[in-house]
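Complex shown without one protein chain; remaining protein chains in place.
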Amino acid sequence: MGFFCAPAFFEEGWKRMLKYIFRRILSLIPVLIGVTFIVFSLLYLTPGDPARMVLGDQATEEAVTDFRIKEGLDDPFIVQFARYVYKAAFKGDIGRSYVTKRPVSDEILSAFPSTIKLAAFSVIIAICLGIPFGIISAIKQYSLFDSITMFFALVGLSMPVFWLGLLLILLFSVRLGWFPSSGFDTFSAMVLPSVALSAQVIAIVTRMTRSSMLEVIRSDYIRTARAKGQTEGKVIWRHALGNALIPIVTIVGLQFGHLLGGAILTESIFSIPGVGRLMVEAIKMRDYPLVQGGVLYVAVAFSVVNLLVDLLYAFVDPRIKAQYR
Amino acid sequence: MEVWHRMKRSPMAVIGLVLIIVLFVMALFANVIAPFTYSKQNLVHAFESPSSKYIFGTDEFGRDIFSRIVYGARISLQVGFIAVGISMFIGGFLGALAGYYGGKIDNVIMRIMDVLLSIPSILLAIAIAASLGPGLFNLMIAVGISAIPNYARIVRGSVLSIRGQEFVEAAKAVGSSDLRIIFKHIIPNCTAPIIVQATLGVATAILTAAGLSFIGLGIQPPIPEWGAMLSSGRSYIRDYPYMTLFPGLAIMITILALNFVGDGLRDALDPKLKR
Partner (left out) sequence: MNERKLLLDIQDLTIHYETEAGRVRAVEHLYLELGYGETLGFVGETGAGKTTTALGVMQLIPSPPGAFKGGKVLFEGEDLLAKSEAEMRSIRGGKIAMIFQDPMTSLNPVITVDKQIAEMIALHRDVNEKEALEQAVQMLDIVGIRPERAKDYPHQFSGGMKQRVVIAIALACDPALLIADEPTTALDVTIQAQVLELMKELKRKYNTSMIMITHDLGIVAEICDRVAIMYAGRVVEYADTKTLFERHVHPYTEGLFNSIPDLGEDQEDLKTIMGLMPDPTNLPTGCSFHPRCPYAVETCSRETPAFVEVEPGHKVACPVRAAAGKNGKERAS
């Protein structure tokens, strides 16, 4: 008997699902404009003249003025904003980095794979550790295992990721020399940063799994399953998990989305050429176009992940799926 | 209060509370507890390992790390509470408006929150901190603003569930103004989830602030913010690991304590939980 009741998609279901996706994408647009607006405003208000930052202190007044005119930096805010949105939406052009002169999209796209890999590994580690530990803690509630697991989960949640990263480097790189402390090209280079980043995610997944399982185990249908004479193992595996995993899927997806733009500190410590580090450097350098483009990308990525999580939810929970029949 | 009793049952929550009190004491009486000031340089004694004179050792400028950590407690607590205060009041107020009035106001406010939420909060905090410039105060504002959506959502949820209840109808019938109803009736009933979120929020705020300082945004030297101490100690990690060990430990213990208390509060306030 199937575990996840993989659905057969009916004709009607396809169409409705597509319509739903389309509507979600449409509703993204105002959000993205809003994000752009906020970042634009923040950068506009940031002190420091980007012209000076790019050209250096030695640059002449003329060069500075030229730069400002060329980039349209003296135009009113609304004009600059509108120009940006227009170019981004209709030409796919989100500018060039002030610093490297390369198109922003290139810069970001070359940085994204590293970030995605880092996020993916961290999430995978978190799932492999967090879910089993969460399940066992829930089954053996109040036991020593449960208390210890929850304690460590809390520690993992409380540990600053940059400190953990430094400690890992200290122990495994400096003292033991097992793993490199920077870069992301080889498998062994990915180990330490993924572990550091995953600590919080493991903690969240473990706690979430435990609480979801606890709630499900108290349900009436679990009692029904036992009353059928079902073995406890199957009761947990087939009945409890199938229901408990539904909210966990959401959380994992959200965490993944968050890591896509939020792994900044980890990337800094381990010198990973990802989006987060790119952003920080860009912000420090007042590289406006790169910052704008970057945040836009991150917002898009996060929203896409959210949409995928919602679709996955519909796939997995028949009560939601029924809306698309 | 009954909440207090329920909390006392959890040993971790009690430990957390004790630790936080210790932290407060450290912050308040820093000048009494710390043997040195946080900025006194003493290059002759730079890079000394922990000893009886310098309990946690000294940093690259010969400053006593222990003293800096004690003073750092002051900074961290300030940042944590003020940032959360900002998020709570602005976010809570917006959430209350959205929940109470519903309709267009709700839509607009929640849209704005959606926008804020689609940017990872660290990134948002960094962007705000960068645009405001360096300084402790700006750090607080940056961290505070980035957490507004959380409180807005919680308060809005609470308000929505209370709004339909009868005592609100009664208040309206008597002629109370909307603002009065919001402040006198609705907000007091949302306090439970907000308190839990706030406790955990202080932890997040301290963590975010430390992260920002670690990158170099926000705190100006010689202010002894723990994250900044980690950052400067990073270059010497091979030879003098204690420089990163202690500030990190301080951050972790503080946040752990706050999480203990927050968890304990959440369990104590949850009516469904029966042991």
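So that you can tell them apart, the chains are marked A and B in the order they are listed, and the count of residues begins at 1 in each.
One rule holds in what follows: contacts are C-beta pairs under 8 Å (C-beta built on N, C-alpha and C of every residue); 3 or more make two chains touch, one makes a residue touch a chain.
Keep in mind it's a predicted model, so treat the numbers as computed, not measured.
Here the missing chain is touched by one residue of A:S105, A:S147, A:S219 or A:S271, and it is A:S219. Only one residue from A:S114, A:N243 or A:T266 touches the chain missing from this view: A:N243.
Where subunit A meets the missing chain, the touching residues are 1-2, 5, 219-221, 223-231, 238-239, 242-243, 246, 316-319, 322.
Assume only the chains that are shown with their structure count from here on.
Centre-to-centre, using mean CA coordinates, subunit A is 22 Å away from subunit B.
Across the complex, subunit B is touched by residues 30-31, 34-35, 38-39, 42-43, 45-47, 151, 154-155, 157-163, 166-167, 169-170, 174, 258, 260-262, 264-265, 268-269, 276, 279-280, 283-284, 291, 295, 298-299, 302-303 of subunit A.
Within the complex formed with subunit A, the subunit B residues making contact are 12, 111-112, 114-116, 118-123, 126-128, 130-131, 133, 203, 207, 210-211, 214-217, 227, 230, 234, 237-238, 241, 244-245, 248, 251-252, 255-256, 258-260, 263.
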